[in-house]
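Have a look at the structure below before the remarks.
Missing here: one protein chain of the complex. Every other protein chain is in place.
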């Protein structure tokens, strides 16, 4: 289904070349003054990346967020917050060649197998454009978490997005299935092109031996001074221990090939299809804000506001 | 909470030194003839590992599964299947030294922070013993999946458990949050000591470039012959494509140190505590059946039986 | 929260004097040709009642449904269906007198107690206008159920809306909590102003004695001929038996008094407030389509399409 979360719950909707993409946040407490400038700045990070090239910035107009419900005189009502971003500049005919074929590395084939019917234009529902809704919801979640003293920062080096969350008190999470690390893994592995997830100070520190892996206690330490190292990434037995929460996400490269692709026709034969749509040179630069958003949505769901 | 799944749903319960550990499976279809010998053999894999040493096998008696509900004359009724395994051989006094202190690398401290009250004996709820219930449920799930032609095999090399799932038809999973890869990541990251998860033929194949990462179609290929490589691990856009589903899980080493540990007292001071309980030399050998079980539970939840 | 259902799941949003009311249907199967004329006709029943007076029909323009996602070339995609109906003709200033007071019989006071902040205009989120979304979703559900041979008909006599569902096969529902009768009770008791619910051929037939209450079997009877009477209303032990499903819902009268009301001020004092908004003479005529919609949403959630 298209919903994540229990008490802070996001449902997203929309196809990349339909009328709009958007989402509904259910469970946002009443009385939050929405910081729309912050939301726009987060969407800009998603669209242009954290280090936009001059080439990129000239590309297009910012996304316009329209709030349909849940806000009255700038403040949240505690009722569902529904927002949409209209899809503009849809040159659907770009995609006519893809109507009856499946690109390699995309969701075209699997979507057809699952539903038997699809919107072939620009990936339809599976387009990265759906992440607009995640970023809007994430920016609302961040505003709530900020009041609790929680900050979330992700940064990208080619293929590896690392994320650090500070200010989470000890005791958040669950010991069995809904472990904090499992919840975070679920949330970020649901980002398009995510391939790997790992917890810990450095990606492979869990490979230390039994003598060096367990983080040694600091005498009388609390919060960020609880232990001398942070090999466990701030989560023990599925529950936060007060140290910074650190995880890493690996993403595969863009799968749209600017030189064209060998596509599979419905009858199983192969055919070369000319390039179409946009090639995404800033792929990895655009991911940190999405990772942060999914982490924020996950944490907001665990806090009792 | 202590439940995983929606339509094939497992709830586990029990502390390692309480009366019993067990679980309830809700959603198992009626009419399945339970193969109890298979369930016992899976529990033996969990207890002794896949390559038990002679030393290990002499250790203890097999776990005895008692079925409390949901079975009539050997067949499932479609009603909740509740099973328990009694805890035997509980030398709770072994743990007296741990009543007021927190071991490094364990869940003692975070459990106390979350609940304010805990069963200190042998890890309580957070003990690896809870995985007994996962393996029983996993073995039921495997019996259901076997009828659908699905097999699941995991194997372990130090730190890396790799798992391959064959026979899943194209079209299983969801395109947004409940992606098959995200569901699998959630399920296996909920295993005690799991630290990392990755999809794909080999753990790092997602680091290939845009030209080499996308799996090339095989002309007229279907199922396991759909593509020439399997860099995506059988999942595209969150949905299975019919290729084998392949993922890898990294685990940290045992955190119980046979030479004793520097523990944190409730007042924050540190103290060396003598070794206690058992040291687990076969840690990594015991993990594959648990990984398989969580994968089976995840898939059984997605099939419509 | 603002969601009902598991596999056919409706989330509604919107305040009566905000930008729009609407909903998202998640779980509608792909390939359904949406019958928009039928949807409009159902909305008209909601707006004007089943026997509109001439006075009523002149009142206002029909609701316009805008589909934002989930439809491509008139057919559903299997992705979330989001629709909105813009709020028109909002004379919000009508409600200025209600900004700091609570009407008797309305949700003003309880909304303030729960959220601490509210949109006072026209009942805000608690307005009957939210039922627009229920009727749109119900009309989609009816189209799905029609393909399964299921029809739903409700009719109203002052205070009592009776509903009969035909064509449901034996075996739908659950034996413990999620009983079909409990699910229906939940769904219709969530309609604004619903006060009572009862199952059975006639509202009080459950008061028969042990000799006369149990419905006698018809020899070799099936479906609608299974039993000679239908005191149980088509549900035994929480599961449908193939007979028509019959239930009754009682509603309280409109609570907006055309002569003005004694309202409670925020400080607890009382004050007479002049009439405002509209008095709803067709209250009971408008309810059947809403009851049918909630029944359809409930059943669509139980069918595997």
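Observations
When the chains are written out, they are named A, B and C in that same order, and each has its own residue count from 1.
Following the convention adopted for this analysis, a contact is a pair of C-beta atoms (placed from the backbone, for glycine too) under 8 Å apart; a residue touches a chain by one contact, two chains touch by 3 or more.
Just so you know, these numbers come straight off a predicted model, no measurement behind them.
Of the listed positions C:35, C:50, C:94 or C:174, the one in contact with the omitted chain in the full complex is C:174.
Only one residue in the set B:82, B:139 or B:196 touches the chain that does not appear here, and it is B:82. Among C:232, C:245 or C:287, the one in contact with the hidden chain is C:232. On the side of chain C, touch with the chain left out of the figure occurs at residues 1-4, 12, 102, 104-107, 109-111, 113-114, 125-126, 130, 159, 169-179, 181-183, 185-187, 189-190, 192, 194-200, 203, 206-211, 213-217, 219-222, 226-227, 231-233, 235-242, 250-257, 261-264, 268-270. Interface with the hidden chain, as seen from chain B, comprises residues 1-3, 9, 11-15, 18-22, 24, 26-27, 30-31, 66-72, 75, 77-82, 84, 114-119, 124-125.
Here is the rule we use: only the chains that are shown with their structure count from here on.
Greatest Cα centroid separation from chain C: this falls to B. Look at where the CA atoms of chain A average out and do the same for chain C: the two points lie 35 Å apart.
Look at where the CA atoms of chain B average out and do the same for chain C: the two points lie 43 Å apart.
Taking the mean of the C-alpha atoms as each chain's centre, chain A and chain B sit 26 Å apart. The residues of chain A that reach two or more other chains are 1-3, 12, 114, 125, listed in rising order.
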